[in-house]
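One protein chain omitted, others in place.
Naming follows writing order (A and B), and every chain is counted from residue 1.
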Amino acid sequence: MSNEVEHLVESQWSPKVVAFVCNWCTYTGADLAGTSRLKMEPNVRVIKLPCSSRVNPLFIIKAFERGADGVIVSGCHTGDCHYSTGNYHARRRFAILHDLLQFMGVEEDRVTFAWVSASEGNKWQQVVNETTARVKELGRFSVLQEHESGELR
Amino acid sequence: MTHKFLSNQGMASLVAKLIAAKTRVIAPVRAKDDPSQLDYQLIQSFDEAAFGVRLPRRSLKEFFLPPTEVLFHYRQTKTGVEIREVPTIAPPQVIFGATPCDVAALETVDKVMSWDYRDELWFGRRDATTIVTFLCSVMDSTCFCTAVGLGPESFTGSDVLLVPVAGGYLAHLVTERGEALLQSHGAEASEDTVARAETLCSEARSKVEPNLPVIPAEFAGWLASNFDNPVWKTVALRCHGCGACASVCPTCHCFDIVDEHESADEGVRRRNWDSCQTSQFTLHASGHNPRQSQSERFRQRIQHKFSIYPSRFGEILCTGCGRCSRSCPGGMDLPKLLGELVTLAQTEPEVSGQ
Partner (left out) sequence: MKELQDLARKLLSDGSVNVVIGYEAGPRGVRPAFITAPEQAPNLVFNIHCVQNLATYLNPRRKQITQLGKAAVVVKGCDARAVAGMLREKQIERGNVVIIAVRCGGVLQNPETDSELTKETASVRCASCTVREPKLFDHIVGELPPEPPVNTHRVEQITALERMSSAERWNFWTEQLSRCIRCHACREACPMCFCVKCTAEKTQPQWIDPSATPRANRAWQTMRVLHQAGRCVDCLECERACPEHIPLGLLARYVADAVERRFDFTASDDPSVAAPIGVYCTDDDEEFIR
């Protein structure tokens, strides 16, 4: 790519954010945000799952590997899980993942965990916009540049 | 074969010239994570090299067969599949300061790499490489190169073998490539220097020989007819099947082939190091695994290296470097074990087991 074109592409770069959301609370909340025509940044790709506890840490890692610059993981508030205890289990798992990712050098703001209920359209809007802004500031996630290791040692 | 005397100064300037001419130079350097260990690495200046300190942790294998390498890129289009192959011509490189066990291994593996087809990636790099070996001075009690027909003074696989003498090295120009490398370097070697070098070579040999007697030629045959010997059931109980031995081994060369998608229609095909010691190595798609336990997998390792490969290619698939034993977390020790198996072969030479 020529320098000019590269510069143009870079200045127009917008982060890709993947959101893993639970069907019962957050997805419905996001839907509400949409029907209420709340203004939201267009960077988030939503992936719907039955419950936040379905989120395997591998999903988050894979999202980053495949081009995500940021990830949102959101489910029901504790006590409100459609499956009673799913989000309690998820909370434990996410806590360790949150700490470990930081230890391995992933900036804390790249992964946002949230509880967004079905009636919290406004909160979803906030989560989306704030996450996008923070990730935009952090820039591209570096793992894409590292993939090819065809180099001899 | 001719000799030359190469002074310390001369060697430094040879390496500097190579680097200046953008030739890749690979030499043992102190490891960043542990300066007491050495790794073979690309160097940018002669000072980075550390000769005669100890055996580098990993072998030279990775410069010819990397732990992972792309075989081709593929892209699905509306009309078919586009394949973009990788270049098989490698940039010229010189390996400086290798040990005889590591370089002999390359010639041994050449045989399987040219057996049913010529592996262009392996030979692309082999053809581009000149190898300068040093007389080994870093042997320890786990080495056994002399037992497998080599030695710390072995020329096998080298283009030049350097023997350290006063003020520099006696350079044995083993091949034409070696002669070409030292064409404008070095001076005539005196008879004294040549004699001194010979003495040093036998002294080095005598340091390794006591570790393990030469493996008798009949051992390969004994292995072949003792596939069911009960000894295999107990000889590898402590083996984890981790494959660390295969990864550090200069002669192990098995690989797996995988396709990795980058997106829905693009990806790469890679080959990755693999090891017969892992439980899945012989796992069939049906679910059947002919080597179900570690005993069978370990038996395979010994059979392949000391019986099957020799029967096919005339060489033992082992150069006695001892890395397998040094790296084994389970405490397996190959020279000791070989000694025990050879003794068993000699005391019970007949076919054994059901």
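Here are some notes:
By our rule, contacts are C-beta pairs under 8 Å (C-beta built on N, C-alpha and C of every residue); 3 or more make two chains touch, one makes a residue touch a chain.
On a predicted model such as this, the values are computed, not experimentally measured, just so you know.
Which of A:S14, A:Q102 or A:S119 touches the hidden chain is settled by the complete complex: it is A:Q102. Within the whole complex, the absent chain has one touching residue among B:S190, B:S206 or B:Q292, and that is B:Q292.
The omitted chain makes contact with just one of the residues B:A105, B:A236 or B:I302: B:A236.
By the touch definition given at the top, chain A reaches the unshown chain through residues 57-58, 61-62, 65, 78-79, 85, 88-89, 91-108, 112-115, 123, 127, 142-144, 146-149. Contact between chain B and the unshown chain involves residues 31, 33-34, 37, 57-58, 67-68, 141-142, 233-234, 236-238, 240-244, 246-248, 256, 258, 260, 270, 272-273, 275, 278-280, 292-295, 325-327, 329-331, 333, 335-336.
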